Every structure is written in structure tokens, then in C-alpha cells.
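A single protein chain has been omitted from the complex, and every remaining protein chain is retained in its original position.
For clarity, chains are labelled A, B and C in written order, and residue numbers in each chain start from 1.
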Amino acid sequence: MSALLEVTDLRLQFGGVKAVDGLSFEVREGEILAVIGPNGAGKTSAFNCISAFYLPTSGSVVFDGKHIVREAPRIWHRLRLVQLLQSFGFYRVLPSRVTKWGMARTFQNLRLFRELSVLDNVKTAMHANLREGFWSTLLHTPGYRRAEEACAREARGWLDFVGYEGDEHLYVTHLPYGEQRRVEIARALATSPKLLLLDEPAAGLNYNEKQSLIELIRKIRALGVAVVLIEHDMGLVMKLAERIVVLNYGKEIADGTPEQITSDPVVIEAYLGVDDEDHAVDEARLRTDSDAQLNDESGSRS
Amino acid sequence: MARRLDLALKHAPLRAPAPLFDRPRAARGVFDSQTGFMRALGGVAVLFLVALPFIDASRYTMSIAISALIYVMLCMGLNVVVGYAGLLDLGYIAFFAVGAYVSGIFTTVLGWPMWAALPATVLACIIAGIIIGAPTLRLRSDYLAIVTLGFGEIIRITANNLTITGGPSGIHGIPSWDFFGWSFEDGLTVFGLEFPERVVFYYFVAAVVIIVGVIGAGRLAKGKLGRAWKAVRDDEDAAEAMGINTYVAKISAYIIGAVWAGLAGQLMATHLSAISPNSFQFLYSALILMAVVLGGMGSTPGVIIGALFVSLAPELLRDFAEWRFLIFGVLLVVVMLFRPAGLWPATAILPWLKRDRPQPPPFTSATAAVPPSVLESPSGAPDADVREGGRG
Amino acid sequence: MMQLIWNGLIVGSFYALVALGYSMVYGIIKLLNFAHGDIYMLGAFVGFFTLSAFGISNETSIPLLLVILLLSMVTTGLIGVGIERVAYRPLRRSPRLAVLITAIGVSFTLEYGVRQIFGPNPEAFPVRLESTGVDLLGMRVTASQIVLVVIAAGLMLVLAHIVERTREGRAMRAIALDPQAAQLMGVNVNRVISTVFFIGSSLAGAAGVMAGAYYGSIDFLMGFVIGLKAFTAAVIGGIGNLYGAMLGGLLLGMLESFGSAWFGGEWRDVFAFAFLILFLTFKPTGLLGARVVERM
Partner (left out) sequence: MSALEVRDADVYYGRVHALRRLSFDVGEGEIVCLLGNNGAGKSTTMNMLSGLVRPRSGSATWNGVDLTAAKPWNIVADGLIHVPEGRRIFSTMTVHENLLLGGYTVRDRRVIAERLDRVYEIMPRLAERRRQQGGTLSGGEQQMVAIGRAIVGGPRLLLLDEPSMGLAPLVVKQVMEIIAAVNAQGTTVLLVEQNARAALKIAHRAYVVETGAVTLSGTAAELARDPRVVEAYLGA
């Protein structure tokens, strides 16, 4: 299958801190990919670059054949006006455009529209797909009514799809946390994406909620939508992901199937940690023994 | 049916599966639904507007009523900018000035009839909205406040210094509305009923414009554009992520706000037939903002109440006129401290409808068939909703 | 030419004093204290009230001016602390728009409160500074101007010392960077914020007394325009940065001085505000301000 998203040598620097440092990976159509790595490894920063919220220092991101990172002519770099121009939307792709191309995302800490109802939250996401002009809104033409009706119907369809069964007129802040997560996913789906980026969708969910989240993500994939998720809960990742990318210090250190990842010594050292029964921390031992122990571990599990 | 609905949406790669079940239809009665009640309330207000001249058509009453209506128009416009789009504008009166001056200059200097000056006014306001909107798009809310304030002062001082605007004394002798040779000045007799006072005509013109303005702003707020504004207000990044171009959404809010204010400005210019820079001081920007905030940002009934309060209070409290700005200042602080959403907040639910609202449903999921692990909290109800607070 | 620079320096030092308070308050609680300009006005009126109460008028004594200056500084400082306590502290967790609107309300209250007490007409400030000047390097310099510049510079130096070198100053900078982490260091955030309001307000009060003595007349709206200008100065310098506020104040003073000379005095404010808008459009962080990375 062809690659839907191609990230090549992505770099992002904040001041002196390298948040993302040469990241490359690709997402194929309709697959579930998990991005894991320790806290602060640059996962969310990479997400923000891919969805065009951050402008990467260098590198390229190609989504569905379209470039998300645009190069400004050198003259603007020389004049140091690039940032200014970019902040006005020149020489960059705005996140809203990327969303129109078919990439949707959720945020690490829920960012629903707090003063809108559940239904309006989802309707808002259909902004780009709605045929509704200024005058038709003012005059309430039949075309406007049809658009609003279609929009509401579609939004309800997504709410049903994610399993939200509550009152659609409630303000989102009145919902329990797990329900808010659902609404956020419904909202992302309503943008009609080909690729869905989920940033820690399971954070703060309890066991049952996690199980239904797994079901939901599988259902989304069944619609033909590729899913990329950042997640800490290894249990969830192992159950869901077809492929895993491991980040550390903004670099990709591994890429493979869950089985390959759990047995990759580099990953174990950087992220999963080494099983070292001894209380005293002994560096030499840690280095020599790690491989042997890993083999034991993976052996016993499979 | 479904196909016709589909045509209302642009082609997109993914469509939602059809809704699984019919949600209960919203009630439509006057007393059992929010929208029904608000519509009825609006109807009553319109009836009152029409009936007022028949109750008391004295020059004084009509004059106060017209200025109150102009305030309502201004507040509805500012409400689009501040209440819906969440952009604090402290120089809003500048657009009012642009409307008043443009219509004044076109009618007195160029001698155009008032109705012909209308498109020019609207156009000038759109341009003014873009001029102030464009550079401020990427500013934070507090910088925005100062920039708009500066813009308001620039307009006022410019009007004060230019000769075409009449300098400090302003423009006099602005003509009234006239149609095909007949002017409001002439009076009219219809079916033996005499309308001698031009002020009564102004009242009706103002009432029609305001009704259109209020309904129009309300309709815009409910459609696609209004949802975009509110999304930008609640969370700009999330709005971008939903495919809303936040630049366009903000600029459009500025433009709509500017046009509403410009129309109000034209109404005022024709009503008073004279304008001067003193009517466009920062004080008035602050008063309009105060009306919107007192009433409830983003809430149509709230904003109307606020506008009526701010415009009528000085008339009702004649003896305290000296104190009114002091009282307004204190009131603003008190409202923010104790009722930050205003007197009639946008999220208000009619009290007798509150109990009908279902409580948030418990977490039910058909898919959660797997038994909880031993690590599951023993007391943990299935609707657990834990969230780490300290994360930023 | 030199005369323009000197005039700019005088006006600029007023702006800088007011801008410092603006900038400090913004730096520490991220609030545009709209009422700050009115504190400047209050400073002038406190001086006026005290002097009138003692029946003093048309004095030209510098020691008297210093006494009044100190008194006004303490009074306005306390008023600033009181305003923070009553109007801003309860809203510390509210949306910024709400606090900003509250600040506008406070500004209105102060302006029209003073108007109710002292009346709408300008009052003559009882202490004047003699305006006989000497020619120096081609510019006309009066003793009073030198006194004002010296006082302003002295106050700024003291402030710089407090912020850079003392324990409280360190705590202020820490709160500006991360209030919660500062709290975990044992910093009593409320007390430090009160201190900042005290210092900022007393500087504005000092500027008000000095302006009264310099221009000779005061009125209840005198704080409005200077509040705007001081904010402009703070933004040009980079809001939250103290040296930026001083630099911005002086720069704005110069700009206005030259602007009035070139375009005419009536366009002075238009020039200043247009400059602010353009400046913010192209460099929202100001000259010395740090680039803020917006975290998501």
C-alpha cells in the first residue's frame, strides 16, 4: 500500500532545545500506527509539526501527495522576515488547510469548545464541508435549512458512531471525562479525515473505558481511516497497533511490529527499561545483562 | 430526502454512518422550549416597538427611544466581535464614527441623497474593519485591546484635525432621508392620519434597521460562521484543527461588527443632523462594551437589556447624571466579580426548563465486556472519570 | 535638534516611570492594568489635596516637592495594593477578558470618583518648579527639568537594584516565569504580588506629582492618555522587561518630540498610536522582550 503520510528528517528547535531531531517515518493508508516514547521525547511536538501547528526547523512532511512544510524564498530568510510572513499565513500551510486535506487530530489535554453544546461541537468540525453562504444564513433560504439539517444529521451520525448516547444539547463541560473524550473523537471524525492523529486518547480513562476505546479505534480503522496514536499505555498499544514507532530525544529509535519492538534491545534500554532485580544500581551489570534478560522476558511472554 | 441533504454538503472522503436511532425531537412550544420562548419574547418586543409611537409620540420620548435603538444596534455589532468571536475591541466607536462621517460627508459635501450614501457607508466600514482587523489577527487579547483603543483615538483625532470632517466643530446640516422628492421633513398624511413629526419617521426607520440588525446578527451566530466565531473564542488552536481558518473568521467578525456600527452611525447622523468628534470619545467605546458585558457577552437578550440599561439609565436617573460614570465603573467591577457571565448569560437556560434537562448519562458501553482486572479500583464505579490536573 | 532630544527625554522619563509599573504588573500576573494611568492621576491629586489642606499654593521649594513626592508614593502604593486585593485577586483564575474588563471598570471608578470629589475642571498644582533656564549645548535646560530627570533616574535605579539583587526581586522574577513553581519554593505569591503593585503604583504616583509640578495643572482625565502612552512604551520595550520599559519610555518620548516637530503637535498622538500598531504588527515581542513559545 502507498504511504498516506511521509515524514522525512523532521527537525524542530525551540531556542536551544531540540524537540524533534531528525524524525522519519511513514503511515500507510488504513493502518493503525502507535508512536511511543518516554515523556518529553518529542512525540507531541512531532504531532504539532505534522498537523502544521508548529513550523519545523527543517524536514518535509507530505500528506496525501501534498507538502505541509513549505520553503520560503531565500530572500525572506536573508531579510529575517520569514517568521513574520509565516505568522500571517504566507509560505506555510495553515492547520485548517491540512484538516481540509483530510488529516484530523485530537489534543493531549481535551480541547473541546467549552461554551458550545455537544452537537455544536461536532457541527463546528464540518465547517469546511458545509455549503452555507453569508446571505443564505441571513435570509434563512431553503438551501441554508437543508445544509443545517444535513450538518446536524451527519453530526448525530458521528455521535452515534462513537457511542455517545447522552443529550446532544448539553454543554460539553457537563459531561464526564470519558464522554468528553468520545465527543472529541466524534468531532475529529466529522472533519471527514483520511488520517486521524490521536494524542494520548486513553490518558485518564479507566479500564472499561479503555476497552471501549480500543473497540472504537478498530471501528474507525474499518471505515478506512488510518490512525496514528501517541500512547503510554503499553497494553492498549500492543492490542491495537499494527506498527509501532519508538521515539527518544526526538529521534526515531525503532520502527516495527509490536513483536519486533518488544524484543528490540535499543527500545528496551531507552523506554521499556531493563529488568534489574538488584537494588544497588550497577552500571556494568546493567549493560552486560540486559540482552540476556530481555531474551528471557520476551520468551516467557510469547 | 437523504440525497437532497447530501447535496448540501461538499464532497468529502468520509461520511458519517446514518444515525443509529432517532433522538427525541426538540419541543417547539412557547413555554416548553427555549427557542420558542425567545421567539415569542422577540415578537412581544417588536409589537411594543411598533406600538410605542401610538402610546407616546412626544419629541422627547421618540428621541430617547431612537438613541436607545442606536445603542442596541451598536451593542449587537460589538457583541459579534467581543461576545461571539472573543476579540476585545476598545475602539469600537471608531466604526460608528466612520459610518457617521462617511454618510455626513457624502450627503453634505457631495450632496448625495441619504439612501445613496448607504452603500458608501457600508463599504467604508468594511474597509475600516479590514484595516483594523488585519494587523491584529495574531495579537493576544490584551494587545488587541490597546491596538483597537489606539485605532479609536486615531480616528477621533483625525476627524478633529481634518478640514473635510469640519474639525472640532464637526459636520452640520446633514439632510434627512428622502425618497423620490419626498423627505421626512415634509410630513405625511395617510388615510387622514397625520404624521407631522420627522422624528417619528426616524423612529420607524431606526426600528426597522434595528429589528433587521438584531435578527441578522442572531442568525449569523447560529450558522456556520457563528459556530466558527464561537470556536475561535473558545479555543483558537482547536478551531484551526477543525478546519476553520481563524484569520478569516476573525476578520469577518470585525467586518460584521464594523458594518453594524456604521449603519448605527448613519442613523445617528441623520437623526441629529450634526456630528462632532466629541461624540466618539473612548468613553463611548467603554460604555458600549459595558452594556455588552453587563447584559451577557454572546447573549442577544442580554445585550439588548444591557444596551437599554446603559442608554436609558441616565434619563431615568436624571438627578444622578453626574454620578453615572462612577456608578457604571463600580457596577462593571461588581458584575465581573459576582456575575462574570452578565445579567442574562448566553448559556442561560429558562428556569422552568432546567429540570427537564437530563443529567449526564452514566458511562454505558456495549463493548466493555471484558471483566475489570485485579488492578481496577475496588471502589471505582464504571463511570470513573479521572483526569490529571497538573498537566498544562 | 538637541532641544528635541532633551524634551523627548523629559516626557520620556514620565512615560518610563509609568511604563515600569505597567510592565511589572503585566510581567507578574499577565494583566494589563488599565487603571495604572489613573494611579498616576491619583498621585497628582493626592499631592494637590495634601498641599491644599495645608493652604500651600504657588510654592517653588524642591524639599517640599520631595516630601509630597514621598507621601504620594506611599498613598498611591497602598491604593494600588488595595485595588489588587479587591478587584483583581478574586479573578486570578478567571479568563483574561474578565480581568481586563474589571480593570477598565476600576479605571472608570477612579476617574469619575476623583471627578466627583474635585470637580471636572483642571486644578492648578500648588507646587511649581521655577522655569528659568540656562543654555547648554544648544538646548534650553531648566533646573526643574534636571531635578525631574534626576528623580526619575534615581527611582529607576532603586527599582533595578530591588529586582536584580534582592531576595524579593528574585521571587518576583520567579513568579513572572512560573507562579506555581515559585510557590513550591516557599514564595508567598500573594504577598509578592502586593509588593509589585505597591512599587508599580508608587512609581506612577511619583510620576503624577512630578507631572503636576512640571506642567502646573492637573485634571481627572490626565491619566488616560499617559496610561495609553506608557503601555505603548512598555510594549515597544518588550512588556514584562524592566529595562525594556525604561528604554521604550525614553524612545517614545523622543519619537513624539520629533513627530510633533515634523508633523505638527495636533498629530502627535496619532503618530504615537500608529507607531504602536505598526510596531506590534511586526514585532509583537518588543525590543527586549523574550520570544514566547506557545505551548500546546
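Simple rule for what comes next: a residue touches a chain if its C-beta (ideal position, glycine included) is under 8 Å from a C-beta of that chain, and two chains touch if they have at least 3 such contacts.
This is a predicted model, so every value here is computed, not measured.
A.B. asks: Would you indicate which residue among A:L10, A:L23 or A:A41 is in contact with the undisplayed chain?
C.D. replies: Only one listed residue reaches the unshown chain, and that is A:A41.
A.B. asks: Looking beyond the chains shown, say which of A:W76, A:Y91 or A:Y249 touches the absent one.
C.D. replies: Answering carefully, the residue with contact to the hidden chain is A:Y249.
A.B. asks: For a quick check of understanding: of C:L66, C:A153 or C:M185, which residue touches the chain that isn't displayed?
C.D. replies: Selected residue, touching the omitted chain: C:M185.
A.B. asks: For the chain that got dropped from the picture, name the residues of chain C it touches.
C.D. replies: Its contact residues with the unshown chain are 167, 170-171, 173-174, 177-178, 180-189, 290.
A.B. asks: For review purposes, identify every residue of chain A that touches the missing chain, sorted by number.
C.D. replies: 15-17, 38-41, 173-174, 176-177, 200, 203-206, 232-235, 238, 248-249, 262, 268-270, 272-279, 281, 283, 286, 297, 301
As a working rule, only the chains that are shown with their structure count from here on.
A.B. asks: Find the most central chain, measuring centrality by the gap between its CA centroid and the centroid of all protein CA atoms shown.
C.D. replies: The most central chain, going by mean C-alpha position, is B.
A.B. asks: Per the centroid of Cα atoms for each chain, what is the distance between chain A and chain C, given in Å?
C.D. replies: The answer is 47 Å.
A.B. asks: Touching two or more other chains, which residues of chain C qualify?
C.D. replies: Only 296 qualify.
A.B. asks: Would you give the residues of chain B that are in contact with at least 2 other chains, written as numbers and ranges?
C.D. replies: 138, 237, 392
A.B. asks: Of all residues in chain B, which touch chain A in the complex?
C.D. replies: 4-10, 12-21, 23, 26, 137-138, 216, 219-220, 222-225, 227-228, 230-231, 233-235, 237-247, 298, 346-347, 357-358, 360-361, 363-370, 372-373, 375-377, 380, 382-388, 391-392
A.B. asks: Within their complex, state which residues of chain C touch chain B.
C.D. replies: Its residues touching chain B are 26, 30-32, 87, 90-91, 94, 96-102, 104-113, 115-116, 224, 228, 231-232, 235, 266-267, 269-270, 273-274, 276-278, 280-281, 284, 295-296.
A.B. asks: Going by the contact rule at the top, pick out the chain A residues touching chain B in the complex.
C.D. replies: Contacts found on chain A: 51, 53, 87-89, 94-97, 99-100, 102, 104-105, 107-109, 111-116, 120, 123-132, 134, 137-138, 140, 143-144, 146-151, 153-158, 160-161, 163, 165-171, 174-179, 187-194, 203-204, 206-209, 211-212, 215-216, 223-225.
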